[in-house]
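In this view, the complex is presented without one of its protein chains, the others remaining in place.
Up next is chain A:
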Amino acid sequence: MIADLTRAERTWAMIIVGGLTVIGLAMAVGGRNDLLGVHGWMVMIVGLAGFAMMIRQFDAPEPDPERLQHYYDAPTRAGIILTLIWAVIGMFVGLWVATLLAFPDLTFDAAWASFGRLRPVHTSGVIFGFGGNALIATSYHVLQRTTRARLPDQISPWFVLLGYNLFCVIAASGYMMGLTQSKEYAEPEWYADIWLTIVWVVYFSIYIRTLMRRKEPHIYVANWYYMAFILVVAMLHIINNLAVPISLGSAKSYSLFSGVQDAMTQWWYGHNAVAFFLTSGFLGMMYYYLPKRAGRPIFSYRLSIISFWGITFMYMWAGSHHLHYTALPQWVQTLGMAFSVVLLVPSWASAGNALMTLNGAWHKVRDDAVLRFMALAVIFYGLTTLEGSFMAIQAVNSLSHYTDWTIGHVHAGALGWVAMIVFGSLYALVPTMWKRPKLYSAKLVEVHFWLALSGTLIYVFAMWNSGVTQGLMWRTYSESGALTYSFIDSLVAMHPYYIARAIGGLLFLLGAIVASYNIGMTIRSPIAETSDDAGQDLPAQPALQAGE
């Protein structure tokens, strides 16, 4: 990593980690009477460790200028490993909280192990840790291959990848200490948010600077999606996290919004986090790795265009469907529902475009579990978006809202779509990245595929049953016109489904562990003598030159 950096870049890196150390020290001193201080010490230790590494290798020889003739894949390799680590952590905590719901005594009377603190560790761990690292790692790879340009420099990709992971660690450790803004999927406090904003702006600049130097006349559709993901997430993140800290020495802050405006801002954010983080980004991934693996051209360029703009435009207005039948004015709810219904069209157009791309390659889907992961992901994407639009209809929402149906819907998307497309893409990517002839074991990919599919189905069916049961119990009236069931009755009814859900989650976690083992063993396997595409996988445009 450091050996790749030029002397000038090493100096810059020293300044960055040095600055991080100073910021950490300032946080530790300013927040010495607050949990902010704990995070200050953590940041400082990270900064110092980076500084020590830089000093040790500062005088190492300058990197070989020949490297500029190759793509810069080291950050992608690191990102893949981080993706797998977060997958196992995030899914393990998911299994833990699922078990907690079935057996609530498992908190050991410890505050950090309570459901309220562990749940965001799970959601952030899988969405931001697992999903985010996968997006960063694959976006670096796709960006370079589809522009035929090397990343512009060797320091900003590392800054984004490692800075982003620092954010994830600060977030997760903060939740366990009880630090939260209480905004779903935006729990980290103000200082973590500011840090992520800086990281994200640099991420976008990497994209722009590489695209500006591309040696292809057109920008490939995958890059539209990755850019929409980066740009819109920046906008959502900044606006929803506008807050005033109670002091610079305190982790606590108060949102700029209150009441129903706060709720609307939060769900504008929350829904578009699903849209632009969990959909757009992973559609970008799908648009590269699926046709590449299938060896088929994209079914329709025109369909790509209308579905991209359809998704990008429609999603923005759909957030209010999270607040049906609340204090939110009815007219906002109506509009949210109306946009959500139309949103199904570009969603299905994307799914259809991907599935039609597989025409002529279905035999590969049958034989190749890697491609099957991607094909199944697209099917789950189609099912989940149909379900999403359906649940956005007010009459349906009145049954589904606040029930486990929502949890089932989210996991159909998160397990079926997001995780499957990630694992499929990683399996396709890993041998190329480490220049290995093939994966360590194709059989283990099969094992993972069936673990993932059965885990997802058990999970989703358990939550559908549980959610519909809950929803119906809550609205069942006796002949005398009073409610038949108390809330605790509905909890008792859910218990078997909660156990089933934990089993589904366990299967999915086992799949992720199998994947990590398989990829780890691939990395340890002997390097390919001559790669099939040796001499072809090279950029036409090297890194940013002096004076460029």
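In this text, a contact is a pair of C-beta atoms (placed from the backbone, for glycine too) under 8 Å apart; a residue touches a chain by one contact, two chains touch by 3 or more; residues count from 1.
What we mean here is this: contacts and distances are computed from a predicted model.
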Can you pick, from "Phosphotransferase system PTS sorbose-specific IIC subunit", "Cbb3-type cytochrome c oxidase subunit", "Sugar ABC transporter permease" or "Metallophosphoesterase", the UniProt protein name of the chain not displayed?
"Cbb3-type cytochrome c oxidase subunit"
Which one touches the absent chain: A:Asn133, A:Thr146 or A:Thr312?
A:Thr146
For a quick check of understanding: of A:Thr138, A:Thr210, A:Gln266 or A:Ser304, which residue touches the chain that isn't displayed?
A:Ser304
Check each of A:Ser182, A:Ser247, A:Gln261 or A:Asn359 against the chain that is not shown and name the one that touches it.
A:Asn359
Can you list, in ascending order, the chain A residues touching the missing chain?
145-146, 148, 216-218, 220-221, 288, 291-292, 296-304, 306, 310, 325, 329-331, 333-335, 337-339, 341-342, 344-345, 348-349, 352, 356, 359-360, 478, 480-489
